[in-house]
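Here it is: the structure, laid out below.
Complex shown without one protein chain; remaining protein chains in place.
By letter and in written order, the chains are A, B and C; residue numbering begins at 1 in each of them.
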Amino acid sequence: MDFNDTPEEAAYRAQARAWLQANAPKGHVRDDEDPAGLKEAKAWQARKAAAGYACITWPKEWGGVGGANWQAQIFAQEEANFPTPGNPFQIGLGMCVPTIMTCGNEVDKQRFVGPALRGEEIWCQLFSEPSGGSDVAASRTRAVRAPDGSGDWIINGQKVWTSGAQFSDFGILICRTDPDVPKHKGLTMFWVDMHDPAIDVRPIHQMSGASGFNEVYFTDLRVKDSQRVGEVGDGWRVSIVTLMNERNAIGGGSSYHRQVMNLASSVATLAGSGIKDAALREKVADWYVQAEGLRLTRLRTQTALSRGQTPGPEASIGKVVTAPLMQDVANTAIELEDQFGIIADPSLAPLSAMFQATLMSAPGMRIAGGTDEILKNIIAERVLGLPQDVRVDKDVAFKDIPTGR
Amino acid sequence: MDFNDTPEEAAYRAQARAWLQANAPKGHVRDDEDPAGLKEAKAWQARKAAAGYACITWPKEWGGVGGANWQAQIFAQEEANFPTPGNPFQIGLGMCVPTIMTCGNEVDKQRFVGPALRGEEIWCQLFSEPSGGSDVAASRTRAVRAPDGSGDWIINGQKVWTSGAQFSDFGILICRTDPDVPKHKGLTMFWVDMHDPAIDVRPIHQMSGASGFNEVYFTDLRVKDSQRVGEVGDGWRVSIVTLMNERNAIGGGSSYHRQVMNLASSVATLAGSGIKDAALREKVADWYVQAEGLRLTRLRTQTALSRGQTPGPEASIGKVVTAPLMQDVANTAIELEDQFGIIADPSLAPLSAMFQATLMSAPGMRIAGGTDEILKNIIAERVLGLPQDVRVDKDVAFKDIPTGR
Amino acid sequence: MNFDFSDDQKFLKSEARKFLEGRCPTSKVRAVLDDPDRSYDADLWKEVAAQGWLGTAIPEAYGGLGLGHLELCVIAEELGRALAPIPFASTAYFLAEALLTAGSEAQKQAWLPKVAAGEVIGCFASVEKPGALTDAQVQARVEGGKLTGTKLPVTDGDVANVAVVLARENGQPGLFLVELGGAGVAREALTTLDPTRGAAKLTFAGAPAERLGEPGEGMALAESLLQRAAVLLAFEQIGGAGRALEMAKDYAVNRYAFGRPIGSYQAIKHKLADIYVKNELARSNAYYGAWALETGASELPVAAASARVSASEAYWFAAKENLQTHGGIGFTWQMDCHLFYRRAQQLGLVAGGTKAWKERLVTQLERRNAA
Partner (left out) sequence: MNFDFSDDQKFLKSEARKFLEGRCPTSKVRAVLDDPDRSYDADLWKEVAAQGWLGTAIPEAYGGLGLGHLELCVIAEELGRALAPIPFASTAYFLAEALLTAGSEAQKQAWLPKVAAGEVIGCFASVEKPGALTDAQVQARVEGGKLTGTKLPVTDGDVANVAVVLARENGQPGLFLVELGGAGVAREALTTLDPTRGAAKLTFAGAPAERLGEPGEGMALAESLLQRAAVLLAFEQIGGAGRALEMAKDYAVNRYAFGRPIGSYQAIKHKLADIYVKNELARSNAYYGAWALETGASELPVAAASARVSASEAYWFAAKENLQTHGGIGFTWQMDCHLFYRRAQQLGLVAGGTKAWKERLVTQLERRNAA
């Protein structure tokens, strides 16, 4: 065990740091995703791409540098020390484009990979539906061949929980092309142009006031058969490629443990230096060992990755630990303020306002990207190898699966 | 709301108390179930029966006095104020004999009800099996007609978790009489003579050192067809009659809340008068509101019963609250003693020895009479009306149900 | 032995429910939530007043219905269930109870009829800074009948006509009645976690103040007032918790995932069973508090603290797990889940948080065991 860099790692880190010092944006940086912020984000992505720091592990032919995982990790660690713009490319470069690269046709690969990597085009992922929830294979959005024999597809339906749809240029969309076969067999994947007038994007107003997610409606959207990603009826297999990456992206709760730490220390601040209350002291200890345990579990994962091994359990346990934890920390802090805790005015009660913001966003954290319950199923089935629950929706035609309606 | 007796209640209470003062056993009383204890218990039961206090709510023709629930409650409350022997009759009078009274034939009713009520004969319930666990309908103990055409049955198999089998005179036994039909349809109920040499009773050694439960083995046990309780294949319906009563008997955790209170105050004793530790203070508050809430819920149930309404939820929530609670209280207390908590010698560390006894019996409490998990299913399905889990064992022949073997 | 409400009380309860289902659907609650300029529903307030509910526990001699606290409890449960966005608690639990327990004959004559008629809105101004209410918290001062100091947060202080204020007179905390319409009073509405219930910062600069009860009795009176309010609030809490469980149950039965109702999965079943168990324990503790409140039993301090702790925790658990049961739709603005999530916090804090009440409970238990 050794937290220090190997000479090789140290060399790469020095090189990355030097480049960042010379090229990272100076002064105020927008990390939000309004037009101005997007402009800054795209510029920064382009600069990283030009220097071979955009998608380090991608092969050279796709604009990466064929680097190792440990190099990508080190660059990310160093980049985190600089004020950089938001990253609206995560879903595209983490999930959509890799799906195109794995399952798309040559033309699409040539057309899309480069611009996405250079931050010129932003992608979103159109999987979840109102009726589906965690059950992506239950997608009802219908794609049927155009009657004119052109081979085109006409798409009608609705997706939901789509992040970044409001500023995306393209999206990958999973559709039901055959309701007469079992649910996993009647799906087909397409890429769509989000600027098409047949697509209507509406923000979802969350209880926290935020609206990062969208509903996306498709009304007689016409797409060419060439926009198909993978074979007809092969959409589920294609979506697996995408979702595998998603778990890593979301499940990790990459910065949650830091947020918990900050919250916990704010609670300490609240309680005054040298917490007197033994009950609170024990809670702080509980929070610390969990958040710290999570940080260290990430280091174990990074070690495995840098050794070329498959990632450990961390991806699946991150969120299931931190989301309820943050809800508990915030609730405890507010309880500590007693009546005063109700005040949401930052000027009057900066701390309680912060804890309330956490309290109102925590429920979303426990649900988005897989509910606590779904994530525990995943741990039980994929990590521990416990048998699946009884499935009544597998061997019947999709249209015959009970929906309660 | 009024915790005082109505004039009618007061009168009955006075009468019961007077009788108890005149008749309750004086001096040292054995509450254990060794031969001597059993002798005292039977004597006390006989005296109560003679005075009409044995099964107050039973109809006169069966030796009861056709009394109301509130009368039974008041007598129980008053009896609890006197040192009385153990009650090895609970299972017989609470479950087995009522089953005979509801589903048995005339001869059996005349033969068994009286002696059981007078404490002359003790009954046990032979339902659970090693392979069955909570799934009584999965009983494998086999009953087949004797080849000699006598109509007798030959029984082979094993039951488990049988309380009181070691001192019981009779038992009701559920058997598999037809494995070729679905599990719930191929069962038949019998009564058996526990003194038959073909029955072998072996105590189960528990982790706590206790052994109140038994394994009961049947080797070519021959019973008359007249010992059948209910029709052939009707055993499941008969067992429901028995089990309905069991939930009330066990689920209530009648005295658990008192035990929790005692434990909690012992923890307080341990911490010294005026607990300093805020963490412990909060735990004591948590324990108190739960144990007290349970006590009060029982009063709500009694009120409903005395009004002739159906009992409330208490029967199902009692154990699911108290069993994990007692485990937590004991663990907290031991933790409070730190290293000293490991000592199991009552002479050196009386308190920690008591908490350890609780710690070692709590796991059994969380399982016997329905695990936490089963009880929560019952609450969800029977009280809240949530749909049953998917059942793969209902519409297939019993012999074809997967067992993993 | 009879540990349940009477048939008359149950009838009153079902009537109250019918009334509120008609007059206070969640759309009315949302109207207040979405309107930054309103912190309560004035029309509903008038309608509730017209029902006489504000005077439920006020003797007929003072214009009330002359019923009792058990009747007030069943109404409280229905108001909590309906998330009623009105200053009922501040007026009926705090102002009215303060007058009934500490007011002089003249003060009762002067105010109780107005309370019963819904002509005045009250509030309880106790704390001044973060942390539980303690003697040290009380810095506001009364000199020569004039109040000076600041109180925040004061629930319903933004719309109240009169406040029951905890302040020091000759160094000792006392309880005072202060009209908020007059001179020497400045109020600043606060944004809070639950916009369907108002709160304000009250600043007093020589406002006329009339003492309630004896000098120096302030903390004792406040404690007794909080105990009485704790019982009544517990009923609002179990009302809300009960409805949150119903929401979760309905959703679990009707929402399908993987071809089955989600309510057929054990994770949801056991979650709802846990809510149910906490709710039932809270209900039983609340009933005991109601009995102690109605009969003035010496058990009130313990019973009130138990009811408060049990109900606050049950409502919070029910509200957050109901939301969780709803999945994605649950954390949207359009779903009602967050209304209960917010109100559970508001009710859990308004008369002091769980932490403080656990401390009260254990202190009372120690006293009882010592005695």
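Here is the rule we use: contacts are C-beta pairs under 8 Å (C-beta built on N, C-alpha and C of every residue); 3 or more make two chains touch, one makes a residue touch a chain.
On a predicted model such as this, the values are computed, not experimentally measured, just so you know.
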Hidden partner chain, touching residue among A:S239, A:T297, A:Q339 or A:Q356 | A:T297
With respect to the chain omitted from the figure, which of C:H270, C:R283 or C:H338 is a touching residue?
-> C:H270
Contact residues on chain C toward the hidden chain run 265-267, 270
Which parts of chain A are in contact with the chain that was left out?
-> 1-6, 9, 70, 73, 265, 268, 273-275, 278, 281-282, 284-286, 288-290, 292-294, 296-297, 299-300, 302-304, 306-307, 312-314, 317, 320-321, 373, 376-377, 379-381, 383-390
Positions on chain B contacted by the hidden chain, ascending | 128, 130-131, 133-135, 138, 160-161, 204-208, 270, 279, 327, 331, 334-345, 348-349, 352, 356, 359-360, 363-364, 366-368, 371-373, 376, 389, 391-393, 396, 401-404
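Just so we're on the same page, only the chains that are shown with their structure count from here on.
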Starting from the mean Cα coordinates of chain B and chain C, work out the distance between those two points in Å.
-> 42
How far is the middle of chain A from the middle of chain B, if each middle is the mean of its Cα atoms, in Å?
-> 52
Chain C residues touching 2+ other chains are 260-261, 265, 268, 355
Return the residues of chain B touching two or more other chains; collapse runs of consecutive numbers into ranges.
-> 278, 281-282, 389-390
